[in-house]
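Structure incoming, see below.
Right after this comes subunit A.
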Amino acid sequence: MFPWNYGFHWSTGNVLFLGAFYTVLVVVATTVASAILRARRAVAAQQTDAIRWRSDFHDLPPRDRVCRHVLTGEFQVRECPNAFDCRQCETHARLVALHPPEAPPESGEELLGMSFPLDRFYHRGHTWARLGPDGAVTIGLDELGRRVLGVPDAVDLPAPGTRLRVNGPAWHIHKRNRDVRVLSPADGEVVEATGGIGGDGYLRVKPVGRGFDFRNLLAPCEVKPWLLREVERLQGALSAEGVPTLADGGVLLPDLSTAYPQADWDAACDAMFLQA
Partner candidate 1 sequence: MDRQLIARGVRRCSTPQFLLWILPWAALFAFGLYCAGLCLVKGLNQTNMDNRFAFGLWIFVDLTIIALGAGAFFTGFLLYILKLKDLDAVINSAVVIGFVCYSGAVAALLVDVGQPLRAWFTFWYPNVHSMLTEVTFCITCYLAVLLIEYLPIVLRNRKLREVPGFLVFEFELHKLIYVLAGVGTFLSFFHQGSLGGLFGVLRGHPFAFREGLAVWPSTFFLFILSAAAVGPSFILFTTWLISKLSGKRLVRPQVLQLLGRISGLLLGVYVLAKTVDTLIWINRTSPGAGFPAQEYFAWQPFGTWILFAEIVVFGLAPALILLTPRLRLRTNWLVSAAVLACLGVALNRFVMTLQTLALPTLSFDRYLSYWPSWQETGTFLAVVAFGVLVYSFSFRYLLLFPQEREFRQEPAAQVSETAVMDPVGRS
Partner candidate 2 sequence: MRKTTRRDIFKFAAGSAAGLVFTPAPWRLITDTALWSENWPGIPRPARGQTRTRFTHCALCSAGCAVRARCVNDQPVSLSGLAGSPLCAFGLAGHQLPYHTGRVKTGAIEEALAAIAQRRSHDAVAVLDLRPGRTASWTYRRAMAALPRGFYLAAQSAIPAVNLDQVRTLLSFGAPVLDGWGTPSTVLAARSHFRLIQAEPLESHTAMLADLWLPLRKGSEQALALGIAHVLMQEQNAGASFPAEATAYSPARTAQLTGLPEAQIVSVARELAPGGALVLASQEWPEILQLNRLLGSVAHTIVGRRETPVPASWKKAAPVTAIEAVPDGSIGVLLIDESVCDGYLPWNAIEPKLAPAPLVVTFASSRAGYGRYARFTLPTAVYPEMTDDIPPALDSAAATFRLATPLVAAPAGAVEPARFIAQLAGLPPADALRERTDAIQSSGRGVLRTYADGKSIPVKGVKPDDFWKVLNEGGCWVDAPDPVEPPASACQSSSAAVVAMTWEMRLARGPMSPLLSKLYEESNLRVRL
């Protein structure tokens, strides 16, 4: 193995063979080492949450990863290449330029028996963000999300001053032995954690840097097609193993968390909160 070992000759065979062996060793070691180094760097740069979301997103079923422009019918098939962060998406920018968002439909607030006020932007992980007059943003859970979770057993809110990032975890809700992480719709710093009591938002967030950018969130006109699809997904997740009825008379139950077996409900949470 080494020139000083017994039986080593500087023959072609030896050199070729051991050369190949050492090359393999070096390549494998370099690969692993660079993965470790990059991982350390990523952890140091606090990219863990972003990576977790990317990893989650990668693990989502393809039908859950569709581009928002498929929902509106602009594409037949398209998978989101940016993990639901449209801020960098050129395609999105082009499409928005081509078809400027329509005015919100009048009946927008009541959809499928649920309240979806259009004074805010919705995130595909069932949160919303509403810009307040003071320039801070209120973040909350939408009605569908609330119905899926019911009344939380506990809520794990970030301390004021915590930095939130788009698609990073905003807060955690504990229910039925399960920890549901809720994705943040916006970048910012937590000012106040209201905890959803009273129904109007969980967090208040102030902008960091250049201010808020809501391009990644659904415009009011996209809410209805999105929501229709979401209910369909929810339906699929819940009745996969043969529990047929979703709702009484076609209307969503106010609290799904108590109406279904754990596995079904788990699947519903996964589908709604984009957890892989």
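Going forward, a contact is a pair of C-beta atoms (placed from the backbone, for glycine too) under 8 Å apart; a residue touches a chain by one contact, two chains touch by 3 or more; residues count from 1.
Criterion applied: all candidates are chains of the complex that A comes from, given by their letters.
No experiment lies behind these values; they were computed from the predicted model shown.
Touch between subunit A and the candidates 1 or 2 in this complex is found for 1 only.
Those residues of subunit A whose C-beta lies close enough to touch candidate 1 in the complex are 1, 5-7, 11, 13-14, 16-18, 21, 24-25, 27-28, 31-32, 34-36, 38-39, 42-43, 47-48, 51-52, 54-55, 59, 61-63, 111-113, 228, 231-233, 235-237, 239-241, 244-247, 249-252, 262-263, 266-267, 270-271, 275-276.
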